[in-house]
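Here the complex is missing one protein chain, while the rest keep their positions.
Chains: A, B and C, in written order; residue numbering restarts at 1 for each.
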Amino acid sequence: MIEFPEIQWLQLAPVIIVLIAGSIGVLVESFAPRTARRPIQLWLTFGALIASFAFIVIVAGSFELVVGGSMAVDGPGLFLQGTIVLVALLSAFLMMEKNLDVAGDAFAPRASAMPGSEDERQFTALRYLQTEIWPLFLISVGGMMLFVAANDLLLLFIALEMLSLPLYILAGMARRRRLLSQEAAMKYFLLGAFSSAFFLYGAALLYGFAGTITFGGIQEAITGQGSMTPLLIAGMGMLFVGLLFKVAAVPFHNWAPDVYQGSPTPITAFMAAGVKVAAFGAILRVTYVAIGGAAWDWRPVLWIIAGLTFFVGAIVGLAQTDLKRMLAYSSIAHAGFLLLGVTALSTEGLAATMFYLLTYGLSTVGAFGLLTLVRTETGEATSLDSWRGLGRTNPWVAAAFALFLFSFAGIPLTAGFIGKFAVFSAAAASGAGWLVVLAVIASAIAAFFYLRVVVVMYFSEPTGSGPKVVVPSWSTKMAVGGGVAVTLVLGIFPQPVLDLAQQASIFVQ
Amino acid sequence: MISLASTILSTSDEEPAVEPITAVVSAAEAGGLFEWFWLLIAFPVFGMLVLLIGGRRTNAWGHLLGTAVVLVPFGIGVALLIDMMGRAEDQRSVVLHMWDWTIAGNFTADMALRLDPLSMVFVLLITGVGSLIHIYSIGYMSHDPDRRKFFGFLNLFIAAMLLLVLANNYLLLYVGWEGVGLASYLLVGFWQYKNSAAVAAKKAFVMNRVGDVGLSLGIMLMFVTFGSVAFEEVFAAAGEADGTVVTLIGLALLLAATGKSAQYPLQAWLLDAMEGPTPVSALIHAATMVTAGVYLIVRSNALFDLAPIALNVVLVVGVVTMVAGAVIGCANDDLKKSLAGSTMSQIGYMFTAAGLGPAGYVFAIFHLLMHGMFKADLFLSAGSVMHNMNDQLNMRRFGALRTVMIVTTGTFFAGFLGITGVPPFDSFFSKDDIIKSALSQNWLAGIATIFAAGLTAFYMTRQLSMTFFGKKRWTQDVKPKESPPVMTVPMIFLSAGALFGGLTMVYLFNLQEWLTPITGFTPGELPIPDWAVEVITIATLAIGVTLAWRQYATRDVPETPPVNVTPLTVAARKSLYADAINEGLFMRPGQHLTRFLVWFDNRGVDGIVRGTASGVSGLSNRLKLLQNGYARSYALTMVVGVLVIAAIFIVSRWV
Amino acid sequence: MDPSAYVILSGILFSIGALGVLLRRNAIVVFMSVELMLNSANLAFVAFARMHGNLDGQVIAFFVMIVAAAEVVVGLAILMTIFRTRRSASVDEPSLLRN
Partner (left out) sequence: MTLVMQAAESSGSTGEQVTFWICAFLIVTGGLGLILSRKTVHSALFVAQTMISLAVLYAANGAPFLALVQVIVYTGAVMMLFLFVLMLVGVDSSDSLIETLKGQRVAAILMVLGVVVLIVASVGGALSNSTSLGIAEANEEFGGNVEGLAHLMFTTYLLPLQVVAALLISAALGALVLAHRERIGERLDQTTLANRRVAAFGDGVHPGGLPNPGVLASSNAIGTPALLPDGTPTELSVPVPLRGKKAPEILNDPELIKAEQAEIESISESESAIRDAGLAGIGGHTDLSDVYPDQLDPDEAGTGETELPPAPDDDAKPGDA
């Protein structure tokens, strides 16, 4: 007789709400009349995200494994789930923007219509919008929330695919420059599937090593390890490939600039922020809970990868002239700094990394949001030249972008500074002082390319004709404003959130 | 330089003749009037916010508000000074806690302000000179449509500078440090429509960033080593720390200081920064911001005392800049740029003094204070000239201005007396102290200071005579007249400072005694008698003045620079080839590194692979490799990554 | 029989799959290679399940099949959109995005 495990509905509610809303969204697509779909989807999406956040607040303080131990509901999980929901909210504000493009939102009217075809022209003329993006988006958010809470390798793998598959699709749905967008989807899918094969094989080897796939079980097997250590090492290495791919760590970073550039910008924002938060959540849980006992083995790996990552990100970023690509390299560099926090393997390191993720995630969405504003007739103008003299022509846009760049560069009184400081000091305390010195140098290098943009915006003559800043609707303003607010407030009064991260920094075993 | 450094090392080990006074670092809690010293910062911040947010609505009265919010802190500063003077020596340092800034679990940066005799001196300098320059700017900028914005930026600068000197830890200091940098860029680039101004702002921006990297590195190292960045805790813990680390911190701070104070090798931006409005040059690039580096070093004296190597580097940097700046000052025909060279040289004096360790910290600050007054005076006078000569700055087009600009001539002459060190004016005291101190510690540095004093006399006499004496060499269209009182009155005040500041500080106030609790003081022993030093110095001055006077006042000055000149003059005119050196030394290698890494990331992997595959093939094949963006290449990189990870595992476990 | 034989076979299969991804340009072949890699992981799971004497490995293999099926669907859909636009199934063809 099967005894069903107890299902902790309350603790599961944040995830379930999002996933169910996504499923309902699919039904809406099937049954609601076409004109009613968008409002229904918007209500559904925002309602689900807000309700999910509310439930996260309600269950805050939970500390248990639920539904037979597959999933952990604990401080880090909930903190990062909250972060993901906030990132998703801001991204959703960007996705619903309809005022920027003369033809509608940032997505192709029908992704199935061939670029440049008569069909596409007709769909555009009819002002069709692809409302299926919303259920896809929600399922991806749900996957991310599971990814940071998964407590065994199977759920981890499923969550990985769940967050990725919708993103592969969404990446290929840009309204403008569709060939680039489709190419981005193709590359992202191909390399993503390749990396998840490595991930899965690593999981198989870890299962072979431990005889179980729960994180706790693997940890136990490590403490009592016998002759099977080679399996553990190989398993960890291949697992890392999958996880490091998602955070775009060097040498698994190649996809990021291409995919970020090709995807519709709201999706790039969601990808750059959300996937990074989720993947780092998973990396943290895996390293702390499952293979913490083998830290002696994997720490050097992460140290070297972190060093490579922030140096390549910072140095190659210098040569970029496209802002989207530049932000991609910036995100690579940030992945390096975050990995440094992971290697700390301490409560401080955990809290610092989570705080960093929160600030980085929200300001990244804001920064990409600003990229959608500067446009020409044919879409966004993301080359650095298009932003010349913006400080004079559009002081607010320039100021907000400068603030984000300052935060990315880690200049004091911005949230980025606090995050970097916290991560660096935690890493230094764990004995990676030399790497912290390198990281400071790398962030100084990175500061050059951030500040170059500031210089271009403020000290260059605006180009007379060419790209213009389009006035967005309230929703983009919300997204950018949210990013600005977080960057400023957490830069000056980080205390409460730091305390929260500190309190939340214990994993349930 | 090695011989110089070793000389310094050998002398600094000698036993001091008199018992040294060590620095006191502990501070009392704020109380009474002292609880309110945060208002010093609050006023200019308020002014800035009103002016920048208010926009055009504040056009009518913005400049008045901007001036008032600096004048009031000056009043507060004077009141605080009187209060402080009434206190016992160990009660003069106060700390005001604002809020705790927890940055990582175990680390709390106490966001606190600190007022002690050292910062008191700076507060008065900043607000005092600042007020006068604000008043002067009312007249100087009266025709500019964006005058209120200018005042907003000036207020931002004053607030950031006050924060810099009032911070109680390096982190808050860093905030102020970035703030003055920001204000400086904004003000240098204020006339953005001038391309040269925009370029200059960019240059200042980039070179300052190099220095700022030093500061952030130093702060990070401090935190890693001492677990804190507060002055008192760092200084207390520095004694137990590893000497190498302290030396590294010292060098990092020095890098920051050279960037901000335009010392070699990061000096090049200062001359270009003269593109900014003249009040900016006077306030930021002469009196206050550029001296922040000196403040940083003197403030960190407890660290530098433990790092003799770093201190020696400070000395070397100081001596080099002191002489080089003076040479640039001698050759430049642009009045403001010549003054900028002089500023570099004078700050070089301060660095030299600071590099002497406890024997010189006090004199570095003393000279800094004097310099703040006479250099501001000189710049404002230069601005007055420029204002009336249709914004020309070429001294070869001046001459005989004493006939039409009597007040300006007087104030410039007062500045001249102040800077050259004619007894009994400002530099006579401060420079004399530095020369003596240098001679007592290191005869080479001492001789350099005397030589630089002679150069100072030469270039100042050159400026004075080319501008105000000799024959008229004006262009057709200028009709110079005296500036309005709103400009001349501040100049007169500053002249008074330039003339009598030294006397006051020595006989009435006794700055040396006032500062020693903070900086410590170790008197040195002179190798030759006191009077002999003074006689030699004054003789050198006299030679400098005479040479310049004969060259530029008694003979005709050609209107175009002579071509057949010595190589030294050519070098000096080109700012000692600073730009070329910078380009060769920093920019080129940086670009090459970047290009190489980009190339490596894109094509290097393929390139290596190809090499193993088919050996060395022709360049034509290589060109095909330049295309990438192929998913399969990316996948290959990932597999390489797998092997890299495996290699690290194997190496770290079994090797 | 010794489980290591099965796992080594799976390792070889995995590598063949990886090689296919690296060498073939036709996107369909590349996808099939990825499927091969996933299948090799399944073989390892099944062999390890037998070694450890529990069914967890088999359940995971089952789930992997589901996920792989979903992945194939998405991948082929993306491939079809690209094919419709460019009339080519080569993964090298789309290389507009690069430095």
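Everything below uses one rule, namely that a contact is a pair of C-beta atoms (placed from the backbone, for glycine too) under 8 Å apart; a residue touches a chain by one contact, two chains touch by 3 or more.
Here the structure is a predicted model, which means the values were calculated and not measured.
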item	value
Among shown chains, those touching the left-out chain	A, B, C
Selected from A:I56, A:A159, A:L390 or A:I411 as touching the chain missing from the view	A:A159
Selected residue (touches chain absent from view) among A:I17, A:L49 or A:M71	A:M71
Interface with the undisplayed chain - residues on chain A	2-5, 7, 19, 22-23, 26, 29, 35, 66-71, 102-103, 110-113, 117-119, 121-127, 130, 132, 135-136, 139-140, 142-143, 146, 154-155, 158-159, 161-162, 165-166, 168-169, 172-173, 205, 208-209, 227-231, 233-234
Hidden partner interface residues of chain B, rising order	606, 609-614, 621, 624-625, 630, 632-633, 636, 639-640, 642-643, 646
Missing-chain contacts mapped onto chain C	1-9, 11-20, 22-26, 28-29, 31-33, 35-36, 39, 42-43, 46-47, 49-56, 58-59, 61-63, 65-74, 76-81, 83, 89, 92
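Note that only the chains that are shown with their structure count from here on.
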item	value
Chain centre separation (chain B, chain C; CA means) in Å	63
Centroid spacing, where centroids are CA-atom means, of chain A and chain B in whole angstrom	43
Distance from chain C to chain A - Cα centre to Cα centre, in angstrom	25
Numbers and ranges of chain B residues touching at least 2 other chains	598, 629, 631, 635
Per-residue multi-chain contacts in chain A, two or more chains	186-187, 190, 194, 198, 258, 319
In the complex with chain B, residue positions of chain A that touch it	186-187, 190-191, 194-195, 198, 233-234, 236-238, 240-241, 244-245, 250-252, 254-255, 258, 297-298, 300-301, 304-305, 312, 315-316, 318-319, 347-348, 351-352, 392, 411-413, 418, 421-422, 424-426, 428-429, 433, 436-437, 440-441, 444, 447-448, 451, 455, 458-461, 494-495, 498-499, 502
Partner chain C, residues of chain B touching it in the complex	598, 602, 627-632, 635-636, 639
Chain C residues touching chain B - in the complex, by the definition given at the top	18, 21-23, 25, 91-92, 95-99
